[in-house]
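All protein chains of the complex are present and in place, except for one that has been dropped.
Every chain is named by a letter (A and B) in the order it is written, and numbering of its residues begins at 1.
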Amino acid sequence: MVRLALRSDSPPDLLGRLGATAGALLAAGVVTLLGGLLFLAPTMAEIVLLFGINAILVIGFQVFVGNTGIVSFGHVAFMAVGAYAGGIAAMPVLDKEVVLPDLPGALAGTEVGFLPALLVGGAAAALLALLTGPALMRLSGAAASIATLGLLIIVSNVLAQATPLTRGPQSLFGVPENTTFIGVYASLAVVVALSAWFKWSGAGLRARAVRDQPAAAEAAGVSVLRSRLWAFVLSAFITGVAGALYAQLLTAFSPGSFYIPQLVLVIAMAIVGGVGGISGALLGTAVITVINEVLRKVESGVPIAGVEIHAPSGISFAALGVALILMLRWRPSGLLGASEVQVETRAPAPAEAGPARVAGAAVPPVATDRPPAEATVEE
Amino acid sequence: MEPLLQVSDLVVGYGATKVLKGVSLTVAPGEAVAVLGANGAGKSTLMKVISGLLAPWEGTVRFGGEDVTGMPAEERAALGIALAPEGRGIFATLSIEENLLIGATCLRRRMSAAERRGHERDVLDRVYTTFPVLAERRTARGCDLSGGQQQMLAIGRALMAAPKLLVLDEPCLGLAPKMGNEVYTVLRSLREAGQSLIVVEESSRRALDFVDRACCLKLGEKVLDGDAAEMKADELLIEAYFGLKGAGR
Partner (left out) sequence: MTALVQHVLDALSVGSTYALLALGLTLVFSVMNLINFAYGLLLVWGGYAACVLVDAGLPFALVVPLCVLFVTALSVVMGRVAFRPFIGAPQITLLITSFGVLLITQYIAILVFGEKPRVLNTPDFLTGVIAAGGLRVPVLQVVTIASGALVVAAFYGLLHRTPFGAHLRAAAESPETARLMGIRPDRVLMIAFAISGAIAGVVGLLWFAKVGAVTPRSDMEPTLKAFIAIVLGGLGRTSGAMLGGLALGGIEVTMNVVLPSGAITYAQAIVFAVVIALLVLRPGGLSGARTEAA
């Protein structure tokens, strides 16, 4: 029997992992389908593409925050690095001579296509995570969050000053507009599969064991540093890919594009959807995108009862603030919490057989935020 | 006579786990009651409900004839319930004297400032007379005291509030037997002075020696409630039944 379920416990074996990954992919598929329909309307095209990129971004954020419990304020830095690395890699050699005349030789002489540019962006971000992670991941809780904020400031400062590479605080332009619907949503599918697979892998379980019971996990032989580092690097890679997609959609951007406002957006999307899961990340991105677009319309003026009403600019951020507070007050684990869409190929296992069996002897069972099998849809 | 404390049919727990399953308890003015039970029986949970730190799911708490079920801990303290919590709850960063004075905070609502200051001096002197070791070390920080001294401080601090009901949650936990005896010597003199009190113990012998009445909790239910002297006669039976470790302590 194949059926679809929304549950937060871990799938017990390989089949379960495949089912969970398939479930996440299915959720991404639904999002893609809806996006595809909207994409047909010409005014919606860019919004649909930005939505897809934001979804990748939020999933990248979620891979780290959901599995380690550390709220990162630094992920926008990975997006920035991905955007600059991917954007410069994709820029045609002739344009580079004009836009970035002082670019070092090896970089100046190469240009790559869309897909390699994404990989370059992801790899550059992952490298940054690999280099800074061993330091940052030693910290916990709010201290870690603030240290990641420090990373964002460092990256922002360096990008704004490294003029030969980035044009400094001025905007970098001339990146080819390679990002297409297929490009974004195919990346989304890959990223969703990657993060679902990671979530239910041994590495993911270890990261969550450290999140829930650091002392017990360490006593069981789990390395706090290494388990967090894996999640950090993978999430940086995903975020970097999102940055490279963003660069090739907007074609021009500056270090200021990747600072506090972008951070606010990512956090709001992740918190509203529920930082514990991939399905939540998709839902949160959708909800915030809709709110944001509606408010942007209001900012540019809406006729109400014959009078054109303008909201002063910036109202969308105030609204995000309200959304954040209400969400944290009434539903702190987000709309979906840690629940995931999963494909089940058999009757649900008895509750006690779930986490304990996967966890095995080495890892303490991972606490779930909500009881399993909240809603079940027969197929 | 109306009971000082009347707890009726308490049901409470943490998350989805029920810890107390309908427990009742009364304490008459001037009475000393022991609450006995093995680890996990729900003793400390019951004390938290009595002091107001935990709101019950069902049941009521009445104190001095007033329904205090929904009243928060800080207001109950002002009414005259003083809990010396399990683990003593000494403020490690505050000095001994600050720890004691903070015990009188709840009097702010009962007395005028001048009255309170006079009272603070009186009780402080009395506490220092009862526990000379605290007087000697009054400027030391809470964390610098030994376990036994901390327990003295916890009892002294509870007395600062001039409580109508003194609640002691495992006052001898983690103390050497000799220290434990000293604690009980102090409790006995309080009792002789007419102080109403509840003492929570895992071990039955020492407690049964000096209280009027005792009740036993097992897995969140009250299984015995009666005269301490009578219960003492059955002590061996009780211990066999509950697995209380009394004899060896």
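As a working rule, contacts are C-beta pairs under 8 Å (C-beta built on N, C-alpha and C of every residue); 3 or more make two chains touch, one makes a residue touch a chain.
Please read all numbers here as calculations on a predicted model, not as lab measurements.
Peer 1: Given the contact definition stated above, which residue among A:35, A:52 or A:69 touches the chain not shown here?
Peer 2: Once the missing chain is taken into account, the touching residue is A:69.
Peer 1: From the list A:135, A:182, A:219 or A:294, which touches the chain that is not on show?
Peer 2: A:135
Peer 1: Going by the contact rule already stated, which one of B:11, B:94, B:111 or B:173 would touch the omitted chain in the full complex?
Peer 2: Of these options, the touching residue for the absent chain is B:94.
Peer 1: Have a look at B:134, B:161 or B:228 and name the one touching the chain we're not showing.
Peer 2: For the chain that is not drawn, the touching residue is B:161.
Peer 1: Can you list, in ascending order, the subunit A residues touching the missing chain?
Peer 2: 69-71, 132, 135-136, 138-143, 145-147, 149-151, 153-155, 157-158, 161, 214, 260, 264, 267, 271, 312, 314-315, 317-318, 320-325, 328-329, 332
Peer 1: List the residues of subunit B that touch the chain left out of this view.
Peer 2: Interface with the chain not displayed, on the subunit B side: 51-53, 72-75, 77-78, 82-83, 85, 89, 91-94, 98, 101-103, 105-109, 157, 161.
Criterion: only the chains that are shown with their structure count from here on.
Peer 1: For subunit A and subunit B, let me know how many angstrom lie between their CA-based centres, rounded off.
Peer 2: Distance between chain centres, rounded to whole Å: 52 Å.
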